[in-house]
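Inspection log for the structure reproduced underneath, given as structure tokens.
Removed: one protein chain of the complex. Kept in place: all other protein chains.
Labels run A and B following the written order; every chain starts at residue 1.
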Amino acid sequence: MATVRLTVDGITVSVPVGSTILQAATKAGVDIPTLCHHPDQAVKGLCRVCVVEVEKSRTFQTACTYPVAEDMVVRTNTPAIREARRVIVELILSRHPQDCLSCPRNGHCELQALTERLGIRDVRFPRQERALEVDTSTPSLVRDPSKCILCRRCVYTCDEVQGVGALFPAYRGHESAVVPAYEKPLIDVVCALCGQCIHACPVGAITERDDTETVWDALADPTKHVIVQTAPAIRATLGEELGLPPGSLVTGKMVAALRRLGFDRVFDTDFAADLTIMEEGSELIQRLTTNGTLPLITSCSPGWIKFIEHFYPELLPNLSTCKSPQQMFGAVAKTYYAHKSGIDPVNIFVVSIMPCTAKKFEAVRPEMVSSGYRDVDVVLTSREVGRMMRQAGINFEALEEEQYDNPLGLSTGAAAIFGATGGVMEAALRTAYELVTKKELPRLDFEQVRGMARIKEATIDIDGINLKVAVGHGLGNARELLERIKQGTQYHFVEIMACPGGCIGGGGQPIRTTNAVRERRIDAIYEEDRRMAVRKSHENPAIKQIYEEFLGEPLGHKSHELLHTHYTARDRV
Amino acid sequence: MGKRVRMPGNGAPSEGLKRVDPEAIDTIVAAHAGHEGALLPVLREVQEVVGYLPEWALKRVALGLGLSLSRVYGVATFYSLFTTKPKGQYVIRVCESAPCHVQGAQEVINALMRELGVGFGETTPDGRFTLEAVSCLGTCGVAPAVMIGDRVYGNLTPETVLTVLEEYS
Partner (left out) sequence: MRMFRAHVLVCAGGSCSLKANRAVQERLVSEVEKRGLSDEIKVVETGCFGLCEQGPTVVVYPEGVLYCKVTPDDVPELVDEHLLKGRFVERLLYQEEPAAGGAAAYQKIPEMDFFRGQVRIVLRNCGLIDPESIEEYIGSGGYQALGKALAKMTPAQVVDEVKASGLRGRGGAGFPTGLKWEFASNAKGDVKYIVCNADEGEPGTFKDRLILEGDPHAVLEGMVLTGYAVGARKGYVYIRGEYGLSIERLEQAIHQAREQGFLGSDIFGSGFDFDVEVRVGAGAYVCGEETALLESLEGNRGEPRIKPPYPAQVGLFGKPTVINNVETLANVAPIISNGANWFRGYGTERCPGTKVFTLTGDIVNEGLIEVPMGITLREVIFGIGGGIRGGRQFKMAQTGGTAGGCLSAELLDVPMDYDELSTVGSALGSGALLILDDTHCIVDVAHVFARFFEHESCGKCTPCREGTMRLSEIMARISAGEACQGDLENLEALARTMSMASLCPLGQSAPLPLTSTLKYFRDEFDAHINDKQCPVGTCRSLAHRAALVTTGKEE
């Protein structure tokens, strides 16, 4: 590869042609401060915090944008540069509400860290905060535009990564703001509530809605039987929230910590994921054999569901009618489990620990009451439950590992991989193959559908049927897949997850979630799969039991009532 | 923590404005769809027809051009000749730039404000005039200058500007 040599603060480095100064500086061991820069996004070059001196250049240049050249001389720590960076950050701070102490981003805020790093001890401009209304219109997100520093990272994510376009810069100059059209509340626009903008945002301008108090109240209520389910992705991420490195797998400690918080039973969404595979796998076979609408598209990601309801209502018939595992769990908990344990469902309080902000919205959808009660009472993200554990003074690292309760705690490797992109597909293939062929799968791992590639396609030979499948993650990729489908590409089965990387990269996951971090979490997910004794959903004994004792058969009458749902077309703009 | 107020929002279009057939928007969009960079010409024409750029119209623009509504709104609010809120029948744009300022623009502005009883960005109660401060109109040779609708008036004084206003009453 062609390289260029340059010096950064006197250190000579060679970097590939086309590198930025920022990349060269990193290689030289010089850490240039940034703010609008995000490792997974195109360069914006607009905050100007990363300015450096480039010899012979009339003005400073932004390290995050400026391409290196042979013999370039870069200085990053001159008095003029230090002054410029400080002035720029002070300009931001002077219009920023300095609520750090009670800000949800306290301790994870890039502006806070930058201020400290630049050694800013006072702000030379008079304080003039933007006093704008906080948007609490959705059950998922809280947007506080007063804290927005106009870096546009959320815009990039919402527009380019998610293909939604709910947020955009409006107005001009110092009046500019990043807002939904006509400053409408998010609930009234096309937002999928995926929460990806939270990960993009360097500050506390977008956060999850905090529902921890409701859960504390339920836990303190002696009349309530409070049960908790943990989504597949949480065991690979909760550790991070509590200070462990990305990719730490903490299943047993998580169960122990949840018991310490006072939950009466600790169950697993993975059980419901296995149930989903039974239903969805059967649905696939049914559609294949009865000339049903194809491709069948997965439906367990509520961010994705809201997206297709807005943008592609014409493809709603392609969606699997299966509820997501979280909602299947809720419906089963307040019927099957209530019956088995002899507890009045009115007193059962179901809490979900989810990677996801959209799940908060899903839980309050009007149709999610098939048990006769609100199927899931409260959804907490991994960040919120981590916060509860800190409040409770739990020393997470020191905990002994514990086991899930039964019967809704038993699951398989197939369920575990739901947390990563391609996982639902792989789990379904493991089951569908064996159900159709009645033969044992020679090899369980479907590597073609794993990983961070944007769109993954594969053709699977199931006893002579060539099953064409595709997997998309991130709504922008989903859009592309749907366009391919509309243009006639023939698939049989398609998995879509709203969040890049799947649920391990969900909007409720620990800050900060980048693609590099996502890769580590995905590794942990497949590690969990390998650890499991049983790795196919239809071999889960608890699943066999629930069909025998309660549901009858997949797609049967009871299943339809409790485990399947319908969708609603929404406004396209 | 500061007082929280709502962003300058776009309320429901006030009654008594001209009625516009929603299909007129689609016709405009259709005439430009497929052309590169169509959004600005479309917004211009929509504003000509509707008088401003209300949400219902921009929704049709967004749908027709395959753009997000937030983007269309972001573009519409960027340019000072576009407005997402209804304005008076005549928009009076007063140049505030230096060449007009040094020739007495402030006195002309004061006279207008006194006469109309409104400040910048406001519309007279009878809905006739909206007063706006703008940058150079490119007619500084006859500073101070004011644009009313699409006509420019120059060499104004506090007295002559009022005579000009009479043309519109």
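Assume a residue touches a chain if its C-beta (ideal position, glycine included) is under 8 Å from a C-beta of that chain, and two chains touch if they have at least 3 such contacts.
Bear in mind that the values here come from a model prediction, so they are computed numbers and not experimental data.
Here is the thing to keep in mind: the chain we left out touches A, B in the whole complex. Interface note for the absent chain: among B:A57, B:M147 or B:V161, the touching residue is B:M147. Mapped onto chain B, contacts with the missing chain fall at residues 36-41, 43-44, 74-75, 78-82, 96-103, 133-143, 145, 147, 150-155. Contact between chain A and the absent chain runs through residues 43-49, 51, 59-60, 62, 65, 67, 80, 83-84, 87-88, 91-92, 94-95, 124-126, 150, 169, 171-176.
Here is the rule we use: only the chains that are shown with their structure count from here on.
A straight line joining the Cα centres of chain A and chain B is 42 Å long. In the complex of the two chains, the chain B residues touching chain A come out as 1-10, 55, 58-59, 62-63, 67-74, 77-78, 80, 84. Across the complex, chain B is touched by residues 97, 99, 129-134, 145-146, 159, 164-172, 177, 179-183, 189-190, 572-573 of chain A.
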